[in-house]
Every structure is written in C-alpha cells, then in structure tokens.
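What follows is a set of notes on a single structure, which appears directly below.
With one protein chain held back, the other chains of the complex are shown just where they sit.
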Amino acid sequence: MSQSPSSLDALKNLTASLYGKDFLLTWDKSAEELELVLLVAETLRDLYRQNISVRCFDTGLAISNFRDQSTRTRFSFASASNLLGLAVQDLDEAKSQIAHGETVRETANMISFLTEVIGIRDDMFLGAGHTYMLEVAEALDDGFKNGVLAQRPALVNLQCDIDHPTQSMADLMWLKEYFGGLDNLRGKKLAMTWAYSPSYGKPLSVPQGIIGLMTRFGMDVHLAHPENYNLIPDVLEVGQTNAAASGGSFTHSHDMAAAFKDADIVYPKSWAPYHVMEKRTDLLRAKDQNGLKDLERACLEENAQYKDWECTEDRMATTKDGKALYMHCLPADITGVSCQAGEVADSVFERYRLETYKEAGAKPFIIAAMMLTSRFEQPAALLQQLANAETPRKNG
Amino acid sequence: MSQSPSSLDALKNLTASLYGKDFLLTWDKSAEELELVLLVAETLRDLYRQNISVRCFDTGLAISNFRDQSTRTRFSFASASNLLGLAVQDLDEAKSQIAHGETVRETANMISFLTEVIGIRDDMFLGAGHTYMLEVAEALDDGFKNGVLAQRPALVNLQCDIDHPTQSMADLMWLKEYFGGLDNLRGKKLAMTWAYSPSYGKPLSVPQGIIGLMTRFGMDVHLAHPENYNLIPDVLEVGQTNAAASGGSFTHSHDMAAAFKDADIVYPKSWAPYHVMEKRTDLLRAKDQNGLKDLERACLEENAQYKDWECTEDRMATTKDGKALYMHCLPADITGVSCQAGEVADSVFERYRLETYKEAGAKPFIIAAMMLTSRFEQPAALLQQLANAETPRKNG
Partner (left out) sequence: MSQSPSSLDALKNLTASLYGKDFLLTWDKSAEELELVLLVAETLRDLYRQNISVRCFDTGLAISNFRDQSTRTRFSFASASNLLGLAVQDLDEAKSQIAHGETVRETANMISFLTEVIGIRDDMFLGAGHTYMLEVAEALDDGFKNGVLAQRPALVNLQCDIDHPTQSMADLMWLKEYFGGLDNLRGKKLAMTWAYSPSYGKPLSVPQGIIGLMTRFGMDVHLAHPENYNLIPDVLEVGQTNAAASGGSFTHSHDMAAAFKDADIVYPKSWAPYHVMEKRTDLLRAKDQNGLKDLERACLEENAQYKDWECTEDRMATTKDGKALYMHCLPADITGVSCQAGEVADSVFERYRLETYKEAGAKPFIIAAMMLTSRFEQPAALLQQLANAETPRKNG
C-alpha cells in the first residue's frame, strides 16, 4: 500500500479554498491559500514519485498563450497539464485570425468551449500583461455566466509585467524543502539583488514576484540595485506592507555588499530599469526599430558601469557562514560560460548548479497545484481518492 | 443515474450510416445522414454537460492540416479530437519535407499509419481545396485497400473552396436549438447577404455552405449581394435543387433590403467576388506580389461602393417583428469596434453577441460527431454504452 504523504494530512487541516479563482498575483491570495497550493504541489510530487497516477481529467484542454519566448515555463505548463490528464493546445497568435481585429473578449470564449485551464505569459509591455489577463478573466466570467461556456476555465499567470507567481511559488516550495518547513524561513535573510548582464530588457517580474512573496513569511528581504534600476513602485509598497504584517522586514538599498552581508539566501539577477521598460514599451508599440536599437545601446552602456554587481566568490564569502543558498530562475548569465562577464561567477554557479535545477523542478507541480485547486472544490479529498486508487502512472 | 438524452433516443430510430465515409460537402449527404450528425453532436454535448466522458479511443492520432490561418476551427478540431480520446498532431507543411516534391498520395499514407482522423483546411485557391481533399481521400482508400494502413482515417473538411460543412452544420445545430427543432425551420426566411468589409479576399465557402445546407430543410433562403459578387455557379444550382426538393425556396437578388424584409434569420457577411478569387488564385500561384497588391486595391475600391451593405439597426427593424436572429461565423467586422465601417453595427452585434458565441460553441461537437460517425459503425449503441458507463470526465 502506498504511503499517504504528510503534505496530504496537513492539507486536510486547511479551510482555505481557491476553487473557481484565477492565479494572477500572489499578493491577492491569503497566506493559507498559498499554503494550500504548496501542500497540493508537494502531494502531487510525492504521489508522482511513488508512481501513482494523479490524472483527474479523462479529457479536457489546457491552453497556453506565450506572447514571449519560453522554455522552462512552457515545459512546466505542458508537464502539469499532462500530469492531470489535460491536452495542451498552444494559441499561436501568428497562426490565428486574432490579428484581424478580433476582440480579447471574443477570443477568450472561442478557445474555451471544452477548456479547463488557460495559461498566459505576457511580460513584454509594461502596463499590459496583467491588464490583459484581467480582461480575459472577465470575458470568461461573462461567457460562463451567460451559458456560452459549460465550465469556467482557470486562468494561470505564467509571467506578466508585474508578477511571476509560478516562479516565485516554485522558489518558495524549494526554500521550504531546503530549510525544512515554512516556519524555518522566519528570520532568514534573503538578498534579492540586481546583477550585471551583457543583455538588456530582462523583465521585472522575477524580482517583483520574489519581493511580493517572500516578505509574507517573516523573512528579512533585502532588495538592492544600482540607483536607476527601480522596480514598479506599487510592488515596493506590497513588500513593505507584507513585511510589517508577517513580522519580517523589507530593506531597499543600492548596496549589493549590504544585501549579501550575512544573507542566508542570495538571488542575484539582472533586470532592466523600470523607466527603460516604460520607454521600451512605447517603442515596441510604435514598432520603432531604430529607437529600440538606440535604447539598447544606451542601456548596455549604463549596465556596463555596474560590472562589479556580480555574484563572485568574494561576495559569497560575506554571506552567513559563507554558505548562503544561491538561487536563480535560470538561465543565468554565467561569467566565462554563457558570456564574458555576467551575473554570477562560474565556480559559484557550478557549486549550486544542481540546487538551481531542483529549484526549477518544483515548477511543474506548482502549476499543476494552481490548476487543481482552481478546478476542484475538494483538493484534499480528491488527492486522497487518487492516493487510495494507486493507479500506476507507469505500468509493469 | 445519468439521464439518457432525448437525442440519443431519436438516434436509435435512424437507419442512416456514415461509417467509413468522409465529410467533404453537405450536399453529398442525405437528409437523414445530416440528422445523424446533429443527433450525435447533441448527445455528445449533453453527456459532456453531465460530466460523462465520451472518450471512445484509448489512443490514436487526429491530424490537422491548416493551409490557412484559423483560430475557431483549430480549437474546435483540437477540442473534438481530445473529447474522443485522440491526440492532435499538426501537419505543418513548412516544417515537413513535403516541399521536396513529395506527392499528395505519399504524404497521405506517411502520416496515417496510426491515424484515425485527418482534418484539412484549404480555402485559398479556387478550384484547389476540394480537389486536394478528394486526392487525399483516394490515397487513403488505396493505402487501406492494399494493406499499407491498418485503418482508413476519416477525412473531415475544415473549409475548402466550395463548402465549409463544420461551420454550416454548427449553424444548423444552433438554429435547431434556437427554434426548437428542425421542423420549426420549415418556412422560416433566412437572408444570406453580402456585407461591406474593409478587407478583401474572404472565402466564398461560408455563404456557399449556408445556401447549400439551409435549403435542405424547407427554409426560404434569400441570397443577396452586389452585382459583381457572385458565388460559384454550381452551388447556386445546388441551392435551387435543394429548395425544390425540400419544399422551401431559394431567391437570388442584388437587393439587401428585399433579403432582410421579414427575415427570421439574417447572415450578413463579406466575401470576395468569384471572378476576383479566380484572378487571385492565378496571382497566388504565380507568386505575383505586385499583381496581388493591384488586385487588392481595385477590389477594395469596388467594395467601397457598397458601404451601405451593412447590417444596421434600420435594416434589422425591417425583419420579422424587428427581431430576426443575427448570425455570423466570426470574427465579424464590427463598425466602430474592429474597423471604421464594417459588416454590422456595433449595437446590433452587441445585442446578438452571446448568440453568436453559442453558435460557435456547437462546432466542437459537430466535428466530434463527424469523426465518430465515420469511425464507428454503431454510433447509437456506442453512445448508449458511454452513457451507461458514466465515467466522469472530471473526477471528484
């Protein structure tokens, strides 16, 4: 007989529900709702490792709409969908009639007649991604309420201009595993810092997502970046409010050394300044290729002033016992490997390489948990039923 | 226990069979064969809404070959395939070796070794789409007869140069639902009219499909378009013959007002004139980009003479009790929404918006019914078996 995972027992004690709700921003969710997602994800992973099928749909579609390139999230979404029994259908806007002036409201309904989940990545245009997702959500509500759709598909944010909840929740699941429980995160210092990269235009959603989520669990979150490299102001406020409520702290500086000093966790990662992303959005909308090239040049020149914002061995030595956990959403710009000078020294990355892979490995289960908690009213009962059935995922 | 749908009972009284047959043109099918498809589609929808799985394939491929852009039909085909248990594999000719001079006969066999259904959209070249499908059908017959293929995949026309049967049959299913039965369509007036659009080159298959199908059920079908905007002559004859046989009528005029007068249903939609599509086909084949631009310019100029061919509130007021049902295959060119001046006034479209979405919602089930009736010898018995099994489509 299979062993019922302890996460499943913990799940039964929760009263929070995400049934019928979309997952767009972590700070829209209560702490218990976030814990619900974590526990469902852990249970799914445990059952998967025991070769127990967690397929809970016999048929049904999961639609992905990637408005930007993706490997990790694309495969995580495909894995999560398949794990639950859904077939992925990609909405490739280049191959569709959407360019013909079709409304978001219409498309959202047209693709949803037999659809259980829609995942969207839209992170290129500042001020656009989250707004677009809200518009899709409203259209789905409208279609479901009026009998156009037989079911209301769950919407999962696969990265927008504001947040990247599948990344930050996977990171949280990894931290919980690494440190042995959410309670153990209390009082831990996490340095979310900018880092130099020879590319530009990287989205803000990862640092914003980390700040918005990790301040919920009593951690001491230190955000550090060069003066010009601001994030969206609203999210900084979210960080402040969260830290105050959770008994942690939120520090904001322009000092990488201060951030790393005695840190338990470091998350050094490049991003483009908020004002650059705003200008880039305008240029992208105007399809101004020369303007974009000029902006890139200016931005890379500015970046180049901060080549010392690298996660080196020296910097790592200043962290707690010289052994802070290095994190990254991948792919990292590794000095001497993927670029001449980048976010992280080769030796540092190599020491934590497998840890970053394990961090990434949480994402398929987090996405599956977001899908499952939105589409099933009683996740604990469903998972217990699946655990009891012991249908092998792989025969023989 | 689940309620056995009334459509399933009705199905048991039919003797028609589509087993082993392709679905290319509605006018190749008997009235009872069309009713078979409708009843199977309705049964599938009813069971779906009762959360009963209608998966009848454990494994198998459904291949889609879209030679033109598509959203609605692409997702309908994916939904239908998945509903029955088939995995969709897209034949993307750009990624294949077909350009190397491979014959249609060969490709048709190469993709079909474990394939149950092939859906093709090919509506760009006048005189080509239907011909291509016949060639594929013949190749599949040849391969099956000679032991190359263990099963003969069903071929479903997802839009050709002549007909668009998944659209027109979905429209018929919607009309049957809206008016409460096929018998209630007898004597209803349907206005299939051209309408102004600021684009050109829209295919003829929707109006042709509507004329070819709706004249089968005793309706008074009125086709109206500006003088130059003819359809394929053969299809007009089909309309005449059908109307005579079904006890309805088929009127052909150049007068939108006459068509709308006392209509129960209006279907205003743009299309390119037959002679333009012929010329366009020649230019596309010759890859004459300048010629295509000149043709577009001339055609848009001609279009612009008929901006009053719009489905306005004034025109709607002249229909039966001012309340004709507005239909469209979507996306519509809506004045002030998707273009400055288009096929339909914003207020008219908005009033019927949800109805057009419901119209579109029939398509996945129609396509599934076309697949199922072609691949299963006893659809009624199969559906009864699925209804009795009550396997939940979605657990818990």
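Brief remarks on what is shown
Labels for the chains are A and B, by order of writing; each one numbers its residues from 1.
By our rule, a contact is a pair of C-beta atoms (placed from the backbone, for glycine too) under 8 Å apart; a residue touches a chain by one contact, two chains touch by 3 or more.
Because the structure is a prediction, the values reported are computed rather than measured.
The omitted chain makes contact with just one of the residues B:9, B:32 or B:106: B:106. Among the residues B:17, B:69, B:89 or B:249, only B:89 touches the chain that is left out of the figure. Chain B residues in contact with the hidden partner, per the touch definition given at the top, are 56-61, 63, 87, 89, 91, 95-98, 100-103, 106-107, 109-111, 113-116, 143, 146-150, 375-378, 381-382, 385-386. One chain is missing from the display, and on chain A it is touched by residues 48-49, 53-55, 66, 69-72, 74-76, 78-79, 82-83, 85, 87-88, 199, 330-331, 333, 337-339, 354, 357-358, 360-361, 363-364, 391-396.
In this section, only the chains that are shown with their structure count from here on.
Between chain A and chain B the centroid-to-centroid distance comes to 40 Å (mean Cα coordinates, whole Å).
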